[in-house]
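Here the complex is missing a single protein chain, while all its other protein chains stay put.
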Amino acid sequence: MMSLTLEGVVLIGALGLIVIGALGMAISNHLFRMLLALVLAESGANLLIVLSGYRVGASAPILGFGDPTAPMVDPVPQVLVLTAIVIGVGVQALAVALLLKVYRVYGTLNVRELRDRMDADVATAAGVEADASQDAPAGERPLPPVPAHASVGSGGFGRRGPVPFPPQSDERRP
Amino acid sequence: MISDLAVPNLFVAQAGQLVLPVVLPLLAAFLMQPLARVSTALARGLGPLVLILCAWITAQLWIQLGDAPFTLAIGGFAPPLGILFYADGIALLFALAVPVFALLFWPGSESGGGAGADSRPGSDQADRDQAARRDALVLLLVAATTGLALSGDLFNLYVFYELAAVASFGLVALSGTGRAQVATFRYLMISAFGSVLALAGIAILYMQTGTLNLGQLAQLAPETLNNPIGSAAFALMLIGFGVKAELFPVNTWVPEVYAGAPARVSALLAGLVSKLAVLVIVRLLVLIFPQPEAAQMLLVLGVLGVLTGEFAAWRAKDFPRMLAFSSIGQLGIVFVAFSIGGEIGLLAGLAVALHHLIVKSALFGLAVRWNGSLEALAGAARTSPLGAALFVLFALSLVGVPPLPGFWAKLTVIVGLAERGTPLDITALMSILLVTAVEASYLFRVAIRLYQDNPDPVARHARRDLGVSALLGAVLVAATLGLRPVADVLGAGAAQLGDRAGYIETVFPSHVAGKD
Partner (left out) sequence: MTSLDHLVLVSALTLALMLLFGRMRIAGRLAVVLYAVQFLLLMQTGALLGEPVASSLTLSVLDLQMHWRYDALSWFFAMITIGAGFFCAWYAAGVWQERYREEGHSPRLFHVALAANVLTMLILLGSGDLLSLFIGWELVSWASFLLMAVGGGPAGRAALRYLVYAFSGGMAILAGLMLIYTQTGSLDYARVLSLLGELSDGQVWLLLLLIGGGFAVKMGLLPFHLWQAAAYAETPGPGSSFLGAISARMGLYALIMLLVAMLGIGRLTAMEVPFTFLSARDLIAWIAALTVIIPTYIALQQHDARYLLAWHGIGQGGYMLLGLMVGNAVGSAGGLFHVFTYGITQAALLMAVFAVVHRTGTADLNKLGGLVARMPLTFLVLLFGIISLAGLPPMAGFVSKWMVYRSLVAEGMPLLFVAAVVGTLGTILSVYKLIHNIFLGQLRIEHEQVREAPLSMLLPMLGLSTLIFLVGVTPGPALSWVAAVQASLGLPPVPYTLGGIEDPRGGLDMLWLVGILMAGFGVGALIFFGLGGRSKRVHQLDNYAGGHFLTADVRYQYSDNFYAGLMHLIGPWYRGAFLWLEKALTATVAFLSAVMNGFYRYAQPALFVLATAVALLALTTA
């Protein structure tokens, strides 16, 4: 079997960071957590870059540091990773700024709520009827049908507002 | 670079001037804010001025030097260590398109001469700051996208790509509405995650080859990258760079961003930025990943993009989102075309991409005023007959009606697919034809609606937006009449674009040493 070298461990670690970040982005329900997951993934990618120039037992590529004849670590990725980190930080800062603004407008950072609110906003701005939310029951009438004796205030389907009562006669038809 | 700038003779094209279309907008972008404090008029004029200058320089370069590809080593450091700009016909064409389209869709006065709060220019310091910021962001976008067209170094491409991304985030969010900000945030998340993957891909490439210079990568690719690891790197970079190019699974940001952003910004993003990202992917595909697996990935994702985009557009209820979905579909066709490979594939891809650049930008130009629901467009032909006629023209070309350029572009794709003729190709062919019928039905549903009777049609177009769309429409008609020369230019460009050996030869001349 393949023996695990230090490089191998770090490589797996870097890829693992990316995967953890991706999973975090996929399953978190809160925008700020998504952002944190992104930061994790980004550091994974940065680690991968640093690793790409790494040589076992080599010295740091700094003039006058260590043995000048010994093999050096490739300096190019290290330069690259600096750029990448700077870009990453910039983008993250922008993201946080956006989050602040979003929170001020909508008062929430919940992904689903924001999506529905944004959809509704886009629809209103365009002057079209918004598609029904995935989370809300379809159609005009809440499902399952309300029994005839149920009163308006019975609740349970409060998300869609008050239940029309009594149901219109032609609505009863399938 | 400095010595080139010292005596600028803009009438004689020199390879050294290649750097100016990137540097000038960058400089101007950072000068914008301080300049706005000094003089509003100066700041407002600076952007267009710089863009005209860039377009002029690039046009000179294209006309005088565009026949043969040439390179420019930044700072005089020779490749592979130094960073270089690589210019062939297609790169220069796109580099020319960037300032031209940015100029056409310059977001100057969004209200377009109509009534509204912003029609009092300079009445408010905040407004002026906002305008300066917006102009700076557009210039930043121009610099970055020009860089994407010209750069010959993978990491440099990544940096320009990120710069373009940040600039477009800013432009989309600038409208300040909540929905635009949510859309921007989601866009940012996808884009940043894509960048992570692209970065990982770049790291893998570097591990395998030890270089990021495209020319050297092209040299080394056959031995080091024609394996699963190479394909994996391509997959990662494809997804990464595909975000801007509206590639299938990473394009979920498209509808909401185009619905939230100002229409002119959408025009730039859908028309221009996406094409430059496509160019990057094509360069990777041609130079570094000629293996069939890479093309196959592109084909599959392209077909999925075509299907999802066009079908989703069928149900769209408002004009910008319809255009956004249709844009996804069209870019899917672009990917399918480029995946064919060979000269015919590159020609087809270039034709579809340029056609979409012109048509979709122009349609978004119309969307400045027609930004509402499709229902509301009823009778719009009465208030702006030219706008309605242009819409019909663009729709005809988009679905591919014979004498118009869109037809020839689509035909080239289809013939290319039929010539290769694997089952996957035939599936792609059938999908494209199927969705074209869907496309025709939703576009002409709108066209018919434009000509309906309606006592209360939407407001007329501002003269500027209509002028821009009419200009692009005229280009389209001119291309119909002069199909032969256009096809020749594109064919030559495609040949250059697909010439891998030529690229290596240009970057590392074997016989002439030290050709700048």
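Letters A and B mark the chains in the order given here, with residues in each chain numbered from 1 onward.
Following the convention adopted for this analysis, contacts are C-beta pairs under 8 Å (C-beta built on N, C-alpha and C of every residue); 3 or more make two chains touch, one makes a residue touch a chain.
Since the structure is predicted, the reported quantities are computational estimates derived from the model, not experimental observations.
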Problem set entry | Residue of B:37, B:315 or B:463 in touch with the missing chain, whole complex considered | B:315
Exercise. In the complete assembly, which of B:438, B:477 or B:495 touches the absent chain?
Worked result: B:438
For this session: With the full complex in mind, choose from B:202, B:393 or B:414 the residue touching the hidden chain.
Result: B:414
Exercise. Which residue, B:70, B:155, B:169 or B:253, contacts the hidden chain when the whole complex is considered?
Worked result: B:253
For this session: Name every residue on chain B in touch with the hidden partner chain.
Result: 186, 189-190, 193-194, 197, 228, 231-232, 235-236, 238-239, 248-250, 252-255, 293, 296-297, 301, 307-309, 311-312, 314-316, 325, 344, 396, 399, 401-403, 407-408, 411-412, 414-415, 417-419, 421, 426, 429-430, 433-434, 436-438, 440-441, 444-445, 448, 451-453
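Keep in mind that, in the parts below, only the chains that are shown with their structure count from here on.
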Problem set entry | Centre-of-Cα separation between chain B and chain A, whole angstrom | 26
Exercise. For the complex, which residues does chain A have touching chain B?
Worked result: 15, 18, 21-22, 25, 31, 34-35, 38, 41-42, 44-46, 48-49, 51-53, 74, 76-77, 80, 83-84, 87-88, 90-92, 94-95, 98-99, 101-102, 105-106, 114-115, 117-118, 121-123, 125-129
Seminar exercise, completed: Note: in the complex, chain B contacts chain A through residues 155, 158-159, 162, 165-166, 169-170, 173, 177-179, 181-185, 188-189, 192-193, 195-197, 199-200, 202-204, 206-207, 210, 212, 256, 259-260, 317-321, 371-376
